[in-house]
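Here the complex is missing a single protein chain, while all its other protein chains stay put.
For reference, chains read A, B and C in written order, and residue numbers begin at 1 within each chain.
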């Protein structure tokens, strides 16, 4: 253990929008079904930036405060956590010290209808690590139950590659599942950053649908093409609405997965939906949409909010990654005391791919 | 046949927003798989009013014109049609003259993905009777294929009771199916007119969910209570948001089916949704909603446009009605030459329940 | 507490097929997330008889031993448990002493794919109460996690009525869900004992399907009729195959739920299935079926084994029972020291309905 046996370092948000502080905290001691994980990799996610800034963008430019949603500061952020088992509560079964694991962070209270069917990510009163409880920007993290751990084996996967599966990968996968695609569908992927690229891999791995990737950056679109997009559309250079309508025999897209989810992108989405289409909203950019109500029944649209994924989804993702069916990519690595810098770089759009902190 | 053997009377919209005209038309002669039905009952539906007026209300008060959606005038409206088989094309099987039938009016082109799975109501290029083709405000109606006919037997159901099943009943049923309720769910039914009441009967018949009925009219709410609503809320007299939050242990509704679908009702709906809730939009009142985009993923909402139902749905409805599990009600009866008057009464809110024309 | 503070009485199977013994055991002390329940009602279930006898009937009359399936003796049987919270582990939340609860007994190991989606009843390595762990034929029972408790309120439901919901009710409900009925379906319920009757109530409450109830006992069939069966068939007095074929326009049943599941009943079932039919096997009578393999694809049958239900299913059942949509019935009451007698009566077919032990 670090410093001395009872203390660990953590990079914390003490007040919203102020620089992160490196603090020394008591290292938790696992009881009952709890497990203490020594963090090896903690992904840096765009939603960490929102938690740091303290708000999302609501209707009419009004901020939606994180504190109104139950987030409490000081907080150790970080929900993409992979590491090794350090110590175990007395009721833990099936795990032993030093095993390499990925942590499922979207923990629920356990008693609501969503939790009862294993969709803790959609719990009425969530207790997610790194958001409502201290997370992975630290040397150690306490996981409340061993059932949230998924073994990633010794040889097959390193922790840097694995960590982003628990949010970036899972969010992409949850969105692809919500789109419920068939091989005859045309799906538009809006935004080809880390999540968009992962979703392209996943659409190919588990649906067989035809992929139209859309972005405003040609370089990203070239990567999207390489990852499996059938067609790419630069929505800055050509009219996205015309483009999709053309590419779909004038019928429109069967499904759209929008990883941006800002006013402008969703306004365009609504114009190239086929009758019966599913519009899956994933990104946290926010803002508002002026939705035509009568079009909802007559066009039979479904607008679906998609938030991360279930523990079972994460197990499926790990299975795909272990066999090389999907290939997550890490682009930037940071030390724990660079956590604030990492968030700033992400906010400034300077991380292409996924950043990971190695405490 | 009427007048002489080759002519029939029809009540038609010649120009939008002008009085209906009684015209004499050539009686169609069925060929191939077609069947000619002698209309006995033709329901008067609120969407007939929209087709007559020529528009729906869009965003910012802009009208959405029916002609922009492919409706052509002159048109014989009427899509809730029950009658007897008059004559048959040479390829028709399984039907014979004088059999009593209910007509499925939501006919598709037959080649799109929706049609291929029997959801012709959601066809890319719909050919619905009474909207895109001449309908039931006439002595005879031509049905393009015998597969769109459902026998209603001799004794069990009269045509007046049956006719509204093909739209009012079907729309309520499709909406209930889209809400995908479990017995542990709280569902709010917004609007307790004919469709709302039918949906209450259907929620009880096939889901077991707990029903909160909402309206601004106490009399209607009393009927809703009698039809099976567990709780009633007058949203004019009490704050609907507070009411639903209270009635659901501060969690919000698991599902809302909005048969009004106007700006004001949907704005309220959005405030009493539980996380993960489904909001099913059915009504054609229209207008716009300012939708908070970031709330869609974080709250994991699903907004679902629901439009009528499939032929299989209608067969299921007929089965329920035959056994008395649901009990459709007809309140007003009209002659064919009173069709215009019927539409005017409906527009003016003077028909409580369902009106039916008997040509 | 009974006797002295540290001991409780339990009716136990010490050796298979020998009389139950009343033993004094140490009263468990709940730790972590565990809860100790003071048992008020413990249902007597036919599967308790199998656990007592030590086997099920397999192929060719060969016994399938319970010990080969991991059951260990001595064992306190009893998996239909309702009572009051006695004491709580230090991590328990949301429950307090003396609250009335129903226990979900189909507890899993927690880490398999079934557990991860809340279907612990189908766990790879089950730990069910009363089968793999000590159950409710005792003054107290230890529940390993508070999430397995469902509050049944003070006034609304007594424990005798509630207890059988966790197996008899749940098994019927799970079977009805597996049959996946629509209102246009004909479903045959084979066996109109306690589970069959409950399934009839549930088919009516949540599906709208037409019910054909089948048994060899006219009295039971009369009750089935009263509970909502549309048609009854005495398969001793008339040929069940002919009867169902007649009743279904010569098409056969869309679904069969067989609560007997013996060679003879299933052989008959196979003869009155409609193409595409679902045959849901529930009972534990056992024996073998000679299945024609080529008929499976050409007739597109689905044979579905149905085993109890999930925790979420039980919550839904409790919701239905609280509102009186379903009405469980208890017919016989026993003291704890009559447990052996109760099992013998059940084995001899002398309990019509459901027996409950009140320790």
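Here, a contact is a pair of C-beta atoms (placed from the backbone, for glycine too) under 8 Å apart; a residue touches a chain by one contact, two chains touch by 3 or more.
If you're wondering where the values come from, they're calculated on a predicted model, not measured in any experiment.
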Only one of C:18, C:93 or C:124 touches the unshown chain, namely C:124
Sole contact to the chain not displayed, among A:160, A:269 or A:316: A:316
Among A:84, A:206 or A:245, exactly one should touch the missing chain; which is it? A:206
Could you tell me which of C:158, C:239, C:288 or C:341 touches the chain that is not displayed? C:288
Hidden partner sits against chain A at residues 182-184, 205-208, 210, 230, 312, 315-317, 319-320, 323, 325
On chain B, where is the contact patch with the chain that was removed from view? 31-33, 89, 91, 93-94, 109-111, 113, 115-118, 147, 310-312, 315
Contact set of chain C toward the excluded chain (per top definition): 56-60, 64, 69, 113-114, 119, 122-124, 184, 251, 254, 261-263, 266, 274-276, 281-307
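Following the convention adopted for this analysis, only the chains that are shown with their structure count from here on.
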What's the distance between the Cα centroids of chain A and chain B, rounded to whole Å? 41
What positions in chain B touch 2 or more of the other chains? 184
